[in-house]
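One protein chain is absent from this view; the other protein chains keep their places.
Moving on, here comes chain A:
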Amino acid sequence: MAANFWASSHSKQLLEQVEVDVVPQLDKDRGVTLDEFKLIKVHMTNYIWRLAQYVKVRQRVVATAVSYFRRVYTRKSMTEYDPPLVAPTCLYLASKAEESTVQARLLVFYIRKLCNDERHKYEIKDILEMEMKLLEALDYYLVVYHPYRPLSQLLQDAGLPDLNHFAWGIVNDTYKMDLILIHPPYMIALACIYITTVLKDKDKISWFEELRVDMNIVKNISLEILDFYDNFRVIPEERIAVALNKLRVKM
């Protein structure tokens, strides 16, 4: 959205991994483990992508929506903030913030289409109510920076513009993790480029060296992404169901 990441509220809100990997107490009380907590976030990220395809919004709207979603759960519990409602509402809010507003009724229509579960058939008023709650939870900080723009610029600089499509796909996948809450977007972009050069067998070591960035961080982010590919490529439906059911148990 804007040109200067370092002066932005986004940069001031970056968190440590240990701050992100915390299951809120209310959810813990219901027996939700850290793994399940992460799993629900991956599942809901996919859900936001699918909804976004139906309502036809740009990629950055989706990326912003997922960033909101993940930021909310560093502050609120899933018990109080029902993920199946928070996810589409994040998309709704992001579409407004990114100036390509999606009508609430359209969103409600596709939620009904995508969801078989009667409990998730939300009304417009549910979305609007949740919108207000989310704004408060996000403290009205709505500007999010993404790795897409630095990615294209960096690839150009590295002389690899034709790998943009491939690397872009990896950036998309990073939203299934919490990286956007933890690292500056250009570092995520660099990690995606690093993976791309390794997989596509391009020797760009000297280019990386000239960048004067901490390569250890870039490599660590890369490892996390690869680790994610190993562990979350397929998410078993039944594990999701178990996790979501824990949230619904009346205490």
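Brief remarks on what is shown
FYI, contacts are C-beta pairs under 8 Å (C-beta built on N, C-alpha and C of every residue); 3 or more make two chains touch, one makes a residue touch a chain; residues count from 1.
As a working rule, contacts and distances are computed from a predicted model.
You can't see one chain of this complex, but its UniProt record names it "Cyclin-dependent kinase B1-1", from the set "Putative ubiquitin-conjugating enzyme E2 W", "Cyclin-dependent kinase B1-1", "Cell division cycle protein 20 homolog" or "V-type proton ATPase subunit F".
Touch with the chain omitted from the figure is made, among A:L26, A:C115 or A:L135, by A:L135. Remark: the omitted chain is touched by one listed residue; of A:T101, A:Q156, A:N231 or A:N245 this is A:T101. The residue from A:L14, A:I124 or A:L223 that touches the chain not shown here is A:I124. Residues of chain A that touch the chain left out of the display are 1-4, 7-9, 92-93, 96-97, 99, 101, 103-105, 124, 127-128, 131-132, 135-136, 140-143, 149.
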